[in-house]
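Missing here: one protein chain of the complex. Every other protein chain is in place.
So that you can tell them apart, the chains are marked A and B in the order they are listed, and the count of residues begins at 1 in each.
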Amino acid sequence: MAQRILMKGNEAIAEAAIRAGCRHYFGYPITPQTEIAAYMAKKMPKIGGVFLQAESEIASINMVYGAAAAGVRVMTSSSSPGISLKAEGLSYIAGSDIPALVVNVQRGGPGLGGIQPSQSDYFQATKGGGHGDYRMIVLAPASVQEMASLTIKGFDLADKYLMTSMILADGTIGQMMEPITFEDAEPKTYEKPWALTGTECKRGHNVVNSLYLKPDELEKKNFERFEKYKHIEENEAMWEEYMMEDAEVCVVAFGIASRVAKNAVAAARAEGIKVGLIRPITLWPFPNKAFAKVLDKVRAFVSVELSMGQMIEDIRLATECKKPVMLCNRAGGMIPGPDEVLAAIKKAEKGEF
Amino acid sequence: MKTTQILIAGFGGQGILFSGKFIAYKGLIEELQVSWLPSYGPEMRGGTANCNVILSDTPVGSPIITEPDVLIAMNTPSLLKYVDSVAKGGQIYVDSSLIDAKVERDDVEVFYIPATQMAKEEGIATLANMIIVGHLLENHPELSFDGAKEVVDSLVPPKKEALKELNMKALSLGKNYKK
Partner (left out) sequence: MAVVFEKPKSLADIPFHYCPGCPHGIIHRLVAEVMDELGIEGRAIDVAPVGCAVMAYDYFTCDMIEAAHGRAPAVATGIKRSRPDNIVFTYQGDGDLASIGMAETVHSAARNENITVIFVNNAIYGMTGGQMAPTSLPGQVTQTSPYGRDVNHCGWPIRVSEMLATLEGPEYIARVAVNNVKNVRAAKKAIKRAFENQIAGKGFSLVEVVSACPTNWGMTPKAALEWIESDMLPYYPIGVYKDRSGEEK
């Protein structure tokens, strides 16, 4: 078995990216994700890779756009305010159908907000953020191990579907250390016949572009892209179920909130309450199937979020509003304790909303 | 299931995060499940710093400690802030050369260790934290003192070779400390 080592979540992302064959990183410093850039700055020159600190978030995402178009595995990372700046590039990458990995180690907002952990960029990540009709695959790690495994998965999905994978983490998971193991596996590679490599005067020119001045062509492109998204929704949703077999109350939480929620579920179980947890691992595609499966048995859902309630809307959609969904939240960088979640579980069990 | 939640708090510069790392690594080589979570942000530049370490024989849930089993307080504000949060039957380690206050609870075990003073006398002024950790190892058989050197060796960067021995010295001082 591979050796267990202790690593910060942010460093795990960087190491995993390198193991996934990523040799190009463009970024700009912002707390609480700067360890990713620092790790890349140290490692990339030694393995023939490129680390470049850009002049801005905007420049860095556009460098990613260029490198992705050139056919290499490339990533950038930032935290909430920086992701807003990158939104332009995210839209162009989506509109050009090229693969990239973008990490958001979230902090409290809006505006400059704070630097403590948050999940308040859920809407931005899952519903857009940039302009136009587009989706990103949004992966929500809940451990340092998953920071690594979902980074590798994110690169593969991006290459497979020619779109952006976003790692939606938060300051806690980014800063914490946990044991982690890396399996020795060769990175997957994908053919990229569309990449800008120079024609060598042997083929027609490749054009990476999101501009379609004829509306019928642009419409066609959008419909095609959404066929792809539909396929992803049907095939790529990931989630974890915890104590759901006989659950009558279902807690829903992702990332760091799910760790707190697990403690609360265990405590509630100790008191004889039939409660379980659904932890979405992909936020888009949202794991609707997980909810359809339990909709008959579960009396109430509790959405635990580090935001003013964003994922709760997707839970209501996934449950078609057939069961009550209660919000248990903290915001601005605050994190609920297991006791707060436990209290919410008890309320939900008693039907007190 | 046995889980130990350790909260270490003090000023930036007292090696709060380092001592937490030491405990986490020690847990790792004892094949426990561990998590280490630092406070981050402006407080790291000289204000208060704290660090959450959880050791468990089952996977760690939340890495955020709300009810520590062990509190290491390296300054008065930290002791005052966290003293009431310590679980019943828990332990509090107080650097009594920096903290005059006494713990007025009878449901916890308190260790007053003049760690900063001891460290100064031994010429290792910056290693008061490790004196306290040494004493904690002595009190926690699941961690034990064995293998401490291996951990120190992996944590202290090669450029600071001399610090390895000094860390071991601090740990021993704490281990052998008697009231």
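Here, a contact is a pair of C-beta atoms (placed from the backbone, for glycine too) under 8 Å apart; a residue touches a chain by one contact, two chains touch by 3 or more.
In this text, all values refer to a predicted model and were calculated from it rather than measured experimentally.
Colleague: What are the shown chains that the left-out chain touches?
Modeller: The chain that is not shown touches these displayed chains: A.
Colleague: Of the listed residues A:5, A:41, A:70 or A:238, which contacts the missing chain in the full complex?
Modeller: A:70
Colleague: Looking at A:186, A:200, A:216 or A:296, which makes contact with the chain not pictured?
Modeller: A:200
Colleague: In the full complex, which of A:47, A:211 or A:270 touches the chain missing from this view?
Modeller: Going through A:47, A:211 or A:270 one by one, A:211 is the residue touching the chain not shown.
Colleague: What chain A residues would touch the chain not displayed?
Modeller: Missing-chain contacts on chain A: residues 24, 26, 50, 52, 54-56, 58-60, 62-72, 74, 88-89, 92, 96, 196-202, 205-211.
Note that in this section only the chains that are shown with their structure count from here on.
Colleague: How many Å are there between the centre of chain A and the centre of chain B, using C-alpha atoms for each centre?
Modeller: Comparing mean C-alpha positions, chain B is 34 Å from chain A.
Colleague: Hey, which residues of chain A end up touching chain B in the complex?
Modeller: 4-6, 31-32, 115-116, 171-172, 175-179, 256, 259-260, 262-263, 266, 335, 337-339
Colleague: Where on chain B does chain A make contact in their complex?
Modeller: My answer: residues 21, 24-25, 28, 33-38, 40-41, 60-64, 66.
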